[in-house]
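Missing here is one protein chain; the remaining ones are kept as they sit in the complex.
Chain lettering (A, B and C) follows the sequence in which the chains are written, and residue indices restart at 1 in each chain.
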Amino acid sequence: MTATATILPNRAKRNLTIAKAMAEALAQEMRRDPSVLVMGEDIAALGGVFGNTRGLLEEFGPARIRDTPISETGFIGAAVGMAAVGMRPVVELMFVDFFGVCMDAIYNMAAKNCYFSGGQSAVPMVLMTSVGGGYGDAGQHSQCLYGTFAHLPGMKVVVPSNAYDAKGLMVSAIRDNNPVIFMFHKALQGMGWLGTVQGSINDVPEDAYTVPFGQAAIARAGRDITIVGLGATVHLALDAAEELIANGIEAEVVDLRSLVPLDRATVNASVKRTGRLLVVDEDYQSYGVSGEIIASVVEAGTVLTSPPRRIAFPDIPIPFSPTLERPALPSAEKIVAAVTDMVRGGR
Amino acid sequence: MTATATILPNRAKRNLTIAKAMAEALAQEMRRDPSVLVMGEDIAALGGVFGNTRGLLEEFGPARIRDTPISETGFIGAAVGMAAVGMRPVVELMFVDFFGVCMDAIYNMAAKNCYFSGGQSAVPMVLMTSVGGGYGDAGQHSQCLYGTFAHLPGMKVVVPSNAYDAKGLMVSAIRDNNPVIFMFHKALQGMGWLGTVQGSINDVPEDAYTVPFGQAAIARAGRDITIVGLGATVHLALDAAEELIANGIEAEVVDLRSLVPLDRATVNASVKRTGRLLVVDEDYQSYGVSGEIIASVVEAGTVLTSPPRRIAFPDIPIPFSPTLERPALPSAEKIVAAVTDMVRGGR
Amino acid sequence: MTPTRPQFLWMYETMVKSRAFEERIATAYFEGKSPVFNMANGPIPGEMHLSNGQEPCAVGVCAHLDAADFVTATHRPHHIAIAKGVDLDAMAAEIFGKKTGLSGGRGGHMHLFDARVNFACSGIIAQGMGPAVGAATAFKLRGEKRVAVAFIGEGAANQGAFHESLNLAAVWQAPVVFVIEDNGWGISVSKAQSTAVPHNDSRAAAYGMLGHRVTGNDPAAIFAVAGDAIARARAGGGPSLIEIETSRLAGHFIGDAEGYRPAGEKDALFARDPIPALRGRLLAEGMMSEAEDLAIVKRAESAVEQAIAKARAAPFPAAAEAFDHVFA
Partner (left out) sequence: MTPTRPQFLWMYETMVKSRAFEERIATAYFEGKSPVFNMANGPIPGEMHLSNGQEPCAVGVCAHLDAADFVTATHRPHHIAIAKGVDLDAMAAEIFGKKTGLSGGRGGHMHLFDARVNFACSGIIAQGMGPAVGAATAFKLRGEKRVAVAFIGEGAANQGAFHESLNLAAVWQAPVVFVIEDNGWGISVSKAQSTAVPHNDSRAAAYGMLGHRVTGNDPAAIFAVAGDAIARARAGGGPSLIEIETSRLAGHFIGDAEGYRPAGEKDALFARDPIPALRGRLLAEGMMSEAEDLAIVKRAESAVEQAIAKARAAPFPAAAEAFDHVFA
């Protein structure tokens, strides 16, 4: 799973959205491997509410691109059974916020059957699910829940921040013999109606390639502080880093890319260089990703110049009104302020 | 909610199990308040698989002590509706491991309706649920999932380590106008067939009293290290502390008692005194309680003499065989080893 | 059970008000969303599920309810909220994310709560059903003559909560009525693609429950069937299930191009719009004069105008208010 794409030197750039990159990965893997199929609500004729299955029905037909009833327990459970008999199902949970109606199929079966069976019965399936807020969709349609999934053993959890990674991580996910939770952020998806953070659109090689799990990326190098982000917060961190230059601060930005496995080594090495750590997470603050990253760094004995900090979604349901939601979200502004304070000798 | 019991000076000791303390709290609150009722599987004639509703059917009858079908989404959802029209339902989710079939009712409705309604519609309900392993019940009946519940906003989460706290926390939970997840550990429950950690049985005043949420207890004072535990791990920490005396180490043991609200102040004050932190948690290690406690301490700028550590359940499903499960669990032995290493100058 | 003239006129006026509300919301929703349609922008961000065409379901059922009865609605709740008597000004303000909204802008259009009239919502498919069973059980337990009604879509009838809630209601003989608004579609998936039986009323038998289907999207027919079911529940006769054939005249949410609909389907639905149909009947049967119609429409529209105007004028909540009401 370490192959990366050979980008032909004179190849024209193919800037794709994450939605298109995901759909391309799915199509290529479906062509390659007849055991891959896709199931979910509105993923066939509609092409997925978030566009990541667009065109698949036309090419692969309704037997392999299956619209389901609104029965997440039923069809995610079905994916577990399909995987048990040799298929590689990719299922969509339209919004991660809906996990509460189907989590047993995910965490008690998909994630554990390999273990329960002593490795006899692997569960090669992908659960792709949309995450994130900021567009006024309120408390049951805007969550990230990264920590919820990453906390429970037996599933791999990936969170792409750009189209190149999305394609490579999707190919890896489909080829992986384990359940992979593929969490795509709505603000990065490239659906016009959700806005699109431009940095998520990047050059995507045409041929299939893999991005390995458990390898964080240094999205930007810097010597003064390590800002750890994932998904959408990577772009906030990059924006902040750009601004921070004016303050004479060089921030390093680490894009985790996968939460399980978690690349503690890259984070620790970066913090060892910079001496400072700020975690930026759109998931709820307590008992989640931000705490884990901080704990991982300090338990490794890494010496910090100033106490680590985090900017995460506060421990409140996600409010609807933009005047309530937006200030509660992480932002480049908050990052700039925190970093400046940390580097310029705030506590 | 700060009233504590007046223990009459010459009162004879009433050593109760957590099961009996919970049942007593339920009975007393049901006598006091006709809006309190109990629902769940096998909680009526059987008195609860874990004994915490024993005797209630006889006293209060089947209208208020309601056995349910095996329909957690249905009856936990029903509790939300009951709460909306003025009842104070106490529902049992027999094992916390079953949350996957009913989490939406819990985290998307019970926990958020107060917020969604701008405070118009509080959800005064208690969800009591058994947690913990160590008795060979394998991967779908042995989890703690503390982090899973504590991560999601809008619910209070309590974890008693002894009968006194269990009664007082249950009375507080029933009187609280918010959803409270009451997580009782099977090894402390006082059901003979699950064994019982003797330290969980203690003197329980007869009259109703409250133990407030968000106040950790110093279960044992000590100056060399702070060991933070909750539920069953408090007793492991206490056992270890006792042994550590022989090594000349005085450990302080903090019993969190509630995860939401979390008493960061007490933990931080303790670590400030001792300079060292070890978190002992039976829940899965990553993205959970142990990370949050460590992060909370270090982000507050508390200076540590040695890197903080944690002993938690590894990130693996809970295995059945005792030779696999027991070594994976936290233990007094592991605590003694870690503490000794930390205090005697291990890294 | 036939509606009286005042009931007919209440149903008509409420339908007109509901439709007027949706139209004003749609207009406001598009503000700030062109030339580029981005859900995050404009005075109303987020998803917006309109109820155009489904008004008969709301009025036919809610005509039998008063403020003490408990109703749970879905992601598509406006018509039901209006028929249940949710404060229109506060509801509009909520949808605009204002401080004066039902919940001060915390909930938004999928989370309308008005405790005063016992109205609640959930944006998660079928999840309002359990709460309705619970509220109804509480009423029964306390010997109150109140009932609960859970509204869902036909797509929701394939969710586990449907099964658990109906069984629980039947076992407990709770005074609850389950109402399915069958608009034939769950987003882009047709009922035939998702549901193993043609009609969900037949599923009532699986719970020893009475099931009814009402065709024609006709408020009077719905009134009759719902009236019986609600009266039976109120009298201690237990729960029932009603499936109502209705039409979704808007897209699933605003912005839905509805490319999945068979050609001509939408036109046929518009031709059977229930509001002109009811207006025609009331005029034809002499229950309403043209003048009365004008007055009703005017009253309804001005109530809506006022609500929307107040909502627009109201202040936004301050950022710090996001932290209030997490706990009671």
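We take it that a contact is a pair of C-beta atoms (placed from the backbone, for glycine too) under 8 Å apart; a residue touches a chain by one contact, two chains touch by 3 or more.
Since the model is a prediction, treat every value here as computed from it, not as a measurement.
Asks: Which one, C:98, C:163 or C:234, makes contact with the chain that was left out?
Replies: With C:98, C:163 or C:234 as choices, the missing chain is touched by C:163.
Asks: Check the options C:171, C:278, C:308 or C:322 and report the residue that touches the missing chain.
Replies: Reading the full complex, the residue touching the unseen chain is C:171.
Asks: Sort through A:17, A:178 or A:258 and give me the one touching the missing partner chain.
Replies: A:178
Asks: Go through chain A and note every residue touching the omitted chain.
Replies: Touching the missing chain: residues 37, 63-64, 66, 68-69, 71-87, 89, 101, 104-105, 108-109, 113-124, 153-154, 156, 177-178.
Asks: On chain B, where is the contact patch with the chain that was removed from view?
Replies: Chain B touches the chain not shown through residues 41-42, 45-46, 49, 67-71, 73-74, 97-98, 100-101, 134-141, 192-195, 314-317, 319-325, 327-328.
Asks: Which residues does chain C use to touch the chain missing from this display?
Replies: The list for chain C reads 158-164, 166-168, 170-171, 193-197, 202-203, 205-209.
What we mean here is this: only the chains that are shown with their structure count from here on.
Asks: State the chain with the largest centre-to-centre distance from chain C, centres being mean CA positions.
Replies: So the farthest one, by centre of C-alpha atoms, is B.
Asks: Using CA atom averages as chain centres, what separation in Å is found between chain B and chain C?
Replies: 40
Asks: Quick one: report the Å distance separating chain A from chain B, using the average Cα coordinate of each chain.
Replies: 32
Asks: At which residue positions does chain A touch at least two other chains?
Replies: Expected reply: 73, 97-98, 100-101, 139-140, 315-317, 319.
Asks: Taking each residue of chain C in turn, which ones touch at least two of the other chains?
Replies: Answer for chain C, listing residues that touch two or more other chains: 101, 104, 106-107, 111, 122, 124, 127, 160-161, 326.
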